[in-house]
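A short write-up of the structure that comes next.
One chain of protein is taken out of this complex; the other chains stay put.
Chains here go by letter, A, B and C, matching the order in which they are written, and residues are numbered from 1 within each.
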C-alpha cells in the first residue's frame, strides 16, 4: 500500500519535473499511433471495397430450351448447393430481352420485333461469395444437365481476383510494417528519456533500492505516458475518421465504408492497449541495462 | 580550415562515443523516412491508376446519316479542338456492328442479316485527358452540326470523377500528414539526444566557446545521422519497391505501375535531402535553448 | 565486521588502484583512511558497497564475501551501509527533503517515520532551511551536507564517508566530525576517507595510510602531519624526502 502510493507519487512527480521529456514521449506515441490507426482504417476500407467488388461478379448459366418447372427447380437447387454460391436468380428469356434493349440504348431498334420469336435462352444468374470461386462454380455448373452454356467475364474476374488478393496482402504487410515502426519509434523515445536519467538510476541502486523499487515508478511512468499518448491518438483517429467518412459518403455515396461500429471501437481500443503496452515494455527494457550496478 | 577539421573530428568522435544515441537517431530517421517514402510511392501509384481509369472513359458521338467526307473531316477537327480531348477515333457503322456482334457473344445470332441495312450510325469515339472533362466535351459536341446524339456512361463517369478526385486529395493529405509526422519524430529524437548533452553544452559555453563553435559539431552530427538514416531508408525503399513491383507486375500485368524512372529517383533524392535537412534543423533548433548560458 | 584479504583492484583500462590490501575493521571502530590523491581510497570504499568488484582477494562484510552476493542481495547489503560519496550523487530531480527521504523510502519506512526523521537529520547538518531546494540550487558545501544527512538518516551499522568535508569550512567540518563521533559512540562503525590531516591529527583515532594502492601505515593515536603547514615547511620536507 505504502509502496504503491510512493510509486504513483514518484511517477507523477517525474512526469511533471521532466515535463519536456514527457511531452516528447507523449507526442511520439500520439503521432505514431495516429498514423498506425489511420492506416489500419484505410486498409480495412480498401478490404471492404475489395469485398464489394468481388461480390458483384456474376456467372450467367444459360439453359437449354424446353425445361420443365420441376427440372428448373432441381437445377436451381443443385446450383445453390455449389460451394461459394450465395445467390441464384432466374432470368427468363423475356427479361433477358428487356435488359438487352435497355443496354443498347439508342440502338434498341435493332431488337424490334424479336419479342414473338425470342432467340435468347432462359438463364440463372449466380453470385459467389468471393471472386476466386467464380471459375470453379462455372465449371461445375457447365456439367449439370440442362445447362447449355456458362459465361462470366473471364478476364475481368481473374484480374479482380489478382488485384484484391494483392491488396489484402499489401494491406497486411504494410500494417505489420507500420505497427513495427510505431513500436520502434515509441520505445526509442522512451529509451532516450530513460537514458537521460541513467545516473539517477545508478544512484538509487547505490542507496540500496531493489531493482523493482527503481523500476516500478519508471514502469508506471511509461504506462501513463503511453496511455496519454495513445488515448490522444484514439481521439484524433475517432474525430478524423468521422470527418473523412462524412466527406466520403457525401461525395461518393455508392462507396461502402467501414462505419463507426464495433470493429472500429475495437481498433481504437487496441491502439490504446498498444500504447500502454509499448510504454510499459519500453521502460522495462530500457531501464534493464542501467540496473546492473 | 583548422576549425573545419576540428568540427568534423568532433562530430565523428561524438557519433562514435555516443554510439547508442547515434544508433537511435539513425534508426528513427530510417524508419520514419522509409514509411514516408513507401507511402509516397503508394500514393503515386494510386494516382497513376486513377489517371489510367479516367483516361479510359470514352464519349461516343453519333453522327447524322449522309455526311460527306469533307464534313466528317471538319467535324473531326472541331471535336479534336475541344478542350481536354486527346484522341478522336472514327467508327463507321460497319465497325460498330462488328463490335456489337462481338459483345453479344452467344447471342450474336440476333444481329444476323442486318449488314445490308445497317441501322447503326457512324460515330466518333473521343477520349479526354481527365474524366471530369467528359461532361463538358459531350455538351459541346452535341451542339456541333452533323451530330445526332452524344452518349457516355453518365453515372459511371461522375462516380469515377468523384473517386479519383477524392483519392488524389486523400493521398495529398496523408502525405502531408506522414511527412509532418516523420519530421516530428526525427526532430524529437535528435532533440532528446541533444538534451542528454545539455550539461556539456553549458560547460563549453563557460569555457568561452561561441555559439557557432558549440553548434557546428552538433549541426554536422545531425546532418551525418540524418544522411545515414535517410540514405538507408532510400536504399530500403529502392530494394523494397523493386520487389513489390516485380510481384505486382507478375500477378497483375494489366495494372500500370510507377516504374523506377526519373520521378522515382527524384523521390529517393528528396528523401535523402529531407533526412539531411531535418537532421540539421533538428540539431540547430534543439541546441538553441541550451546555448543561452 | 569488515575484512579485506589480499585485495587487488585493477580497472579495465589497466590502472592499478589497489594492491594486496589486508585490513580488518572491527565493529564500533572509527577509522580514518588517508593518503595522497589517486592513492586508491575511493576505490577501497567502492569495494565495500560493491560499486566495484575486487580483481583478486576477498572483501568480507559481516561474514559474507561481498563479491559472491547474488544480485538480489546487494540492495540489502547497501541498506546496512550509509555512504557519503565524494561526488555527492544527489538525485537532481528531487528536493533536499526528498533526497534524504529516499534512503528511507527504499527500506519501506512508514510515511510518519519519514516525516519525523528527515527534518531531524537535516537540522543536524544545518540544512533545515534548504529543505525544499533542489541540489542545483545549493552551494557545494550544502550539497555535501545533504549527502551526509542521507547517509546517516537510517542509522546504518556502517558509515562510509568519502571526503565528507572537502567543500566545508573548518567550523562546519568540525561539526560534521563531531556528528560522526557521536554516531560512532552510539555503535556505528565509521570509515572516513579524508585529506584533512589537521583533523585526523587532532582526533586520536585509528589511521590507515594508503599510498600508491598499498597500505603503508595502520596506527592508532595521533599521527605526524606529512607537512608542517606552510609553503616553507612543505619545501623543506620535499628537499628532505
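Keep this in mind: a contact is a pair of C-beta atoms (placed from the backbone, for glycine too) under 8 Å apart; a residue touches a chain by one contact, two chains touch by 3 or more.
Computed from a predicted structure; not experimentally measured.
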| item | value |
| --- | --- |
| Chains in view touching the one left out | B, C |
| Full-complex contact with the absent chain, from B:44, B:114, B:209 or B:235 | B:209 |
| Selected residue (touches chain absent from view) among C:73, C:169 or C:219 | C:169 |
| Interface residues of chain B (partner: the chain not displayed) | 2-3, 6, 13-14, 17-18, 197, 200, 203-211, 213, 292-293 |
| Residues of chain C (touch criterion as defined above) contacting the omitted chain | 11, 13, 15, 34-38, 41-43, 86-87, 133, 137, 139-142, 145, 162-163, 166-174, 177-178, 181, 195, 197-198, 202-203, 225-227, 229-231, 234 |
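FYI, only the chains that are shown with their structure count from here on.
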| item | value |
| --- | --- |
| Contact-graph distance - origin chain B, target chain C | 2 |
| Highest-count interface - the chain pair sharing the most C-beta contacts | A-B |
| Centre-most chain [mean C-alpha coordinates] | A |
| Maximum centroid distance from chain B, chain identifier (CA atoms) | C |
| Chain B-chain C separation of Cα centroids, rounded to whole Å | 68 |
| Gap in Å, rounded to a whole number, between the CA centres of chain C and chain A | 63 |
| Chain B: positions in contact with at least two other chains | none |
